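The block underneath contains the structure these notes are about, expressed in structure tokens.
Missing here: one protein chain of the complex. Every other protein chain is in place.
Order of writing sets the labels: A, B and C. Residues in every chain begin at 1.
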Amino acid sequence: MRERFLTGYNDFVLPFSLGLIFIISYCVVGMIRILHQLPAEDRKRFFISLVTPATMWKNIKDIFLKCLIHVDIWKRNKLLGYMHSSIAFGWFMLIVVGHIEVFLYTPHRVKLFYYPIFFRYFVAETESTMRGSLIFFLMDLFLLIVLSGIALAIIKRVRSVMFGMRRTTNPSFFDLVGQYSLWAIFPLRLLAEAFTADISGGSFLTKSLNYVFTSFLSNHANMLPAWWAYSCALGIFFFVLPFTRYMHIPTEILLIPMRNAGIKIRNARKGFAKAEVYSCPSCGLCIDACPMGVMKANIKDTTVYLNRQIRRRNEARIEEISDKCLLCGKCTAICPVGVEGDKLRIAQRSIRKYNLNPDYSNIPADASGIEFAAHEVTAPSGRAREKILYFAGCMTALTPVISKAMESILKKAGADYAFMDRDGGICCGRPMFMSGRFDAARMLVEKNTEIIKASGADVLLLSCPICYKIFREKYHLDGIRIIHHTEYIAGLIADGILKPSSDDTKYVYHDPCELGRGCGVYEAPREVIKSVGTLVEAQKNRKESICCGGSLGSLTLGFDKRRAMTENALANLVTESPDIIVTACPLCRSTFNRYSDRPVEDIAETIDRKITKTVKS
Amino acid sequence: MIYQGKQKIWSEYQKEIPDDHWFYVRSCIRQNFFPGAERMFLEICRNVLKKDFYETEHHTTCGGIAYHCDTIPQETVMTIVARQFALMTEAGYENYVASCITSFGNYAEILETWREFPELETKIREMLWKACRREFKKPKYLAHASDLIYKYRNEIASRAKYRLVNRETGEPLKVVEHIGCHYSKMFPSKGVGGAEYPYVLCGMVEAWGGNVVDYPERRHCCGYGFRQYHVKANRGYSLSNTYKKFESMEPYHPDMIITNCPGCPYFMDRWQYVIAESTGKTYGKDGFGIPVFTYEEVAGLVLGYDPWDLGLQLHQVAVEPLLNKIGIEYNPEDKYKGLNKKDILKPGLPAVLKCC
Amino acid sequence: MDFGFKISPSSAINLDKIDLTMFEKLHEMEPDVYKCIACGSCSATCPAARYSGMSMRKVILDLQRGREKEVFSMMKNCMLCGKCTMVCPRGINTRHLILSISKLYCETK
Partner (left out) sequence: MKENILIIGGGIAGLEAAAMLLRLGHSPIIIEKSDRLGGHVASWHKLFPDMTPAKDVVDRLTAEASGANIFLNTEISFVNKLTDSYNIMLSNGISIITKVILVTMGFSLFDAAKKEEYGYGVYDHVVTNRDLEQWFNGKDDPRIDNSAMNAVGFVHCVGSRDEKAKNSQCSKVCCITAVKQAIEVKQKFPDASVYCFYMDLRMFGKKFEDFYISAQRDYGIRFIRGRVSEVSENIEGRVVVKAEDTLSGKPLKVTLDLLVLMAGMVCGDSCTKVAGMIPLPVDSDGFLKSKDNIFDVMESPKEGIFYAGACTGPKTVPETLAEARAAALDIHLYINGLE
């Protein structure tokens, strides 16, 4: 290879260079700001994690797998995964191989950052160059891969269903500019390199195209305009980048190590929340995932739009979007970059100002009514004999069939149990927490903690997943085990204390949001159901389970608006024609029961019905 | 207000009142409150109109206050009333007229009860016989003394020396009429004009030249209410009721109030002083109050009796501004002179309410 | 002068004198607030009721009757559990209503 120009410079590199300088400075400033906004302890933790070998390795692995290969998207849809990784990884490789070229052939130009990008313009092929034909081939190959990705992206704009997406995001103006410039970069690069291929050399793609071009575009006059266009496309892309969804590319590189450092959202708009918002690629996967999106409703209230509105600081819409959400957490579960739609919304809710604030100081934390061993305790010694404090929760009070079944199960198990809220209790605090009123929630947590500790219980048993989540996350009960009744029943069956009879009834299990996605309990209820009949799965299940629509998470959704959501969730449950729908949440149970065409049961009811023999020690 | 509408209702509540020969029973408390009133009633009926009104010193309380205070059972009050009727029967009268509204209501209620439950009447007759060996006939006609003044209103008007008219402007006086609760609220058909728009006092005011003021709280109780006033702890409640009434009539700037019950004029008169002392508020012009009269006092005034003979010096609210307005002649010097011009001593003056 | 008794303030509600500007504002935010039929389901199910006498039915009524003080003391113990919303036969989102009231009405005013 020899250089064609002594200066190693042409004016056309300017758009690209300016763009690159701009975007790099923008990103550096942005990064410093985000890090600065973190609370001091989080910042410290972040820097320590950067030098800790384990997290360091995890960061590199995550960035490679997520940002370049997009493994999560591959898992969802192969075509969509290929589209993303072809562009990201292909482009990345073009840059890497481009730099290798510079290193190999013009090492003295390494310090010119535009050189690898426009390498082919500045060099001419020599005899010895042929030794690098592999590199030439690689460059053309990756360019082809990227181009195939771009082609898919264009097809996706027209037919998103092919990519497993029913609905996509409505792009903003800057998004469109960014998108078109991105799409233009690589065809223009191909064009520019093709025009130069007879001088600078090339491989199967550029060389072949060069032959085609020379047959009707004989001179090199087209060369410079093509390189200009290529550089301009890059420049435009870099300049608009901060205002487009493509900002997610640099932000995600920051988000991944922050998340790996264990940082959580502490502020609605700053720090980690900001990193999450800017990491949103506007892919729109959350639109399809959102349970509110039945009948094309509420599309603009999904997480992708929340992120967009937060970036635009449209307070009215932020409030509307964050208050409407059911907080089912599905968008979080499926988000390829890990934007936590539910937590982000709770954070937005937490900055509301209220004139009236709760005060529970007059509520006595009274544990005197809790009496263990009020019934005959027959369970064998050990775990089964622990003192179990059963907290039914507010929602269970409206579905007393569950607490009744639970009491019956406890009796059949011969357990030593007591009810904490038989005559009404203090709310667990989760609904208050979900409304963003953390201080009030904390007061409730304290009241209940006091009661539970005073009761002398060994185990706190819950049948409401809403309670369960906050008990697991926010309560510190000094060694008192917190357990959901699905797990408790599974344990009793596994230990042989309960022996339910089995028949050929077909059950489908609905994963309640707070139990599944919220607490990661997926297996216990399934094990329990398998012990009494045939378990079939809903079309979408486990972490993709569809919210029943009854959730307390939503502050504004009216009763009438929820019906379609419930019916959609029901339709998802009955694809395998189950006889009975089983769930493990009082709220899901009563919500489904309203519109279901077949019986809806809590798992406790199912099991209680199927145990006829009681175990005596 | 559609006057014809009221007239239509008045026409539906007419009551037959015989012209003459009445057995008259006095009120327990009026003697102390406004002693001139009952005297004036008999004076007008007997001496001015030359009617036969019989009175006996043997009659007692009707038992109404005790009955309404829940201190005596129904049988007791009925037996007391039966004795009164026996006195009437023994005197050879069959028209019974009560000076007191509570009594009037009490008699009406008992007669109605006996009509509905004749066995109760039989029982009372037995009890009366056992108690004092008396027998009675039920009165043929029962009236309240104001019914009679209402009946004689035009006759009184024809003999009147003054009219309820502002002497200077010639405008009719604005008169608030206040009916005792037990007059017709219990049995609308027993009162002249019914319960909603009783006509008994309206008729007098209209006949004597005044204009009746219709204000929102016209139906409201004066505030007396036996159980309210008699128990000191409840007295604030009694006062509040009166206050409510005055607040309601205040925008109409009434010149005077005419009443037909023993308690009403007393409480509406005295509470004006208490309201003035506790809130600093007075309802008449220039710090005076609104004078409250019984219908007999008003009748006496228009007939030209001397205000001090009517006992108007016993009113807390000064009557002089009104007397001046009508143009009634009186001697201010004589206000606190009793019979034979004996000095009965001037009372202390209130701090807020202006008095003469 | 102290008579040992005094005029007691009227306990009557005078709709003419009640300033409903706040309630109108609330109504704009929560149009369903007018749908209440005072059935009392919300009050019956409320876990805070036994501590502060909290009753959504009374809250809605009292705000329209200018009795805001009573509302504040009732709402103090609300835990936002959402049971009232679940049982409301008229589908009123009482839970959000509580938040709106907490936002709009000011105790110190």
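As a convention for this text, a contact is a pair of C-beta atoms (placed from the backbone, for glycine too) under 8 Å apart; a residue touches a chain by one contact, two chains touch by 3 or more.
Just so you know, these numbers come straight off a predicted model, no measurement behind them.
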| item | value |
| --- | --- |
| Contact partner of the left-out chain, one of B:Pro35, B:Pro216 or B:Pro347 | B:Pro216 |
| Residue of C:Lys6, C:Arg65 or C:Lys103 touching the missing chain in the full complex | C:Arg65 |
| Touch list for chain B against the chain that is not drawn | 1-2, 5-6, 8-9, 194-197, 214-219, 251-252 |
| Interface residues of chain C (partner: the chain not displayed) | 11-16, 27, 31-32, 34-38, 57-58, 61-62, 64-65, 67, 90 |
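We adopt the following convention: only the chains that are shown with their structure count from here on.
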| item | value |
| --- | --- |
| Chain centre separation (chain B, chain C; CA means) in Å | 47 |
| Centre-to-centre distance between chain C and chain A (centres being mean Cα positions), rounded to whole Å | 40 |
| Chain A-chain B separation of Cα centroids, rounded to whole Å | 86 |
| Numbers and ranges of chain A residues touching at least 2 other chains | none |
| Touch list for chain C against partner chain B, complex | 1, 3-8, 10 |
| Contacting residues of chain C [partner chain A, same complex] | 32, 45, 47, 50-52, 72, 75-83, 85-88, 91, 93, 95-96, 99, 101-108 |
| Interfacial residue positions of chain B with respect to chain C in the complex | 232-233, 235-237, 239-240, 243-244, 274-275, 277-279, 351 |
